[in-house]
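Heads up, one of the protein chains got dropped from this complex, but the rest are sitting where they should.
Showing subunit A:
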Amino acid sequence: MTAILEVDKLTRRFGGLVAVNNISFDVKQGEILSVIGPNGAGKSTLFKLISSFLSTSAGEVRFKGEKVSDLSPHVVARKGIVRTFQETTIFRSMTTRENIIIAHHLRSKASMAGYFWGSAQARRDEATFAKSADEIIQFLDMQGIADELASNLPQGNLRALGIAIGLATDPEILLLDEPFAGMNHDETMQMVDLVRSVQRERGVTVMLVEHDMPAVMKISDRIVVINFGEKIAEGTPAEIRSNDKVIEAYLGSEDDAIGI
């Protein structure tokens, strides 16, 4: 498998604090890679750097060999690296379907003036988006809530909607920010299956930041562990489980958190 995304000596400082310090790793085409670490380790900062919501202090991120750090978020999204957020980050006063349709914006070909006058291209776009939204709704089994306002949806559905929004952009890499936070065991397992099917059936490379260790161990092909802004380990779930540095980093919090 070839590397689709290369994180190369990435560094970000906030004043005197080094939130991300010289981190390098590769993401391989079609894998699920999790980034874990204790609170404040710099996971979210890392995600923001990759999606260009933050600018780097040093180092760079390459997508298929091309530099993608320090651009605008929407430019990075257009290249195929799409970040989803925690559950509160959806368009709350739109229905599920409207959320998914609007998220197709990346694929639109018509111009702004084209939308205004209702050009042939704009109408073609809308028809394509509506059809694709229906497919996504079907794929994620959301038919029952398709016309429900997002603000009325329960947590589990919101999380699925977040992923639906991500899928609508037709990404090559999907960055999931804590997709299992606040879920019970059953919901988590459903979500794990969902993310797995996104990867297998749609060929999307998935990168996720997560606290829920059992879920991470179950879902990941590989794991990157960071602590105090530095990468301390990288490997398969089995390798991570037996890594001394990882155990040390998590020691004192909860030993069983990493499933030892």
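Definition applied: contacts are C-beta pairs under 8 Å (C-beta built on N, C-alpha and C of every residue); 3 or more make two chains touch, one makes a residue touch a chain; residues count from 1.
Operating definition for what follows: contacts and distances are computed from a predicted model.
The chain not displayed here is annotated in its UniProt record as "Branched-chain amino acid ABC transporter permease", chosen from "Branched-chain amino acid ABC transporter permease", "Protein ImuA", "PqqD family protein" or "YolD-like family protein".
Considering A:18, A:102 or A:247, the position touching the chain not shown turns out to be A:102 (whole complex). Only one of the listed residues, A:3, A:18 or A:94, touches the absent chain: A:94.
Considering A:13, A:28 or A:78, the position touching the chain not shown turns out to be A:78 (whole complex).
Think of the hidden chain as still there; on subunit A it touches residues 51, 53, 72-74, 77-78, 82-85, 89-94, 98, 101-103, 105-106, 108, 110, 112, 115-116, 118, 122, 125-126, 165, 168-169.
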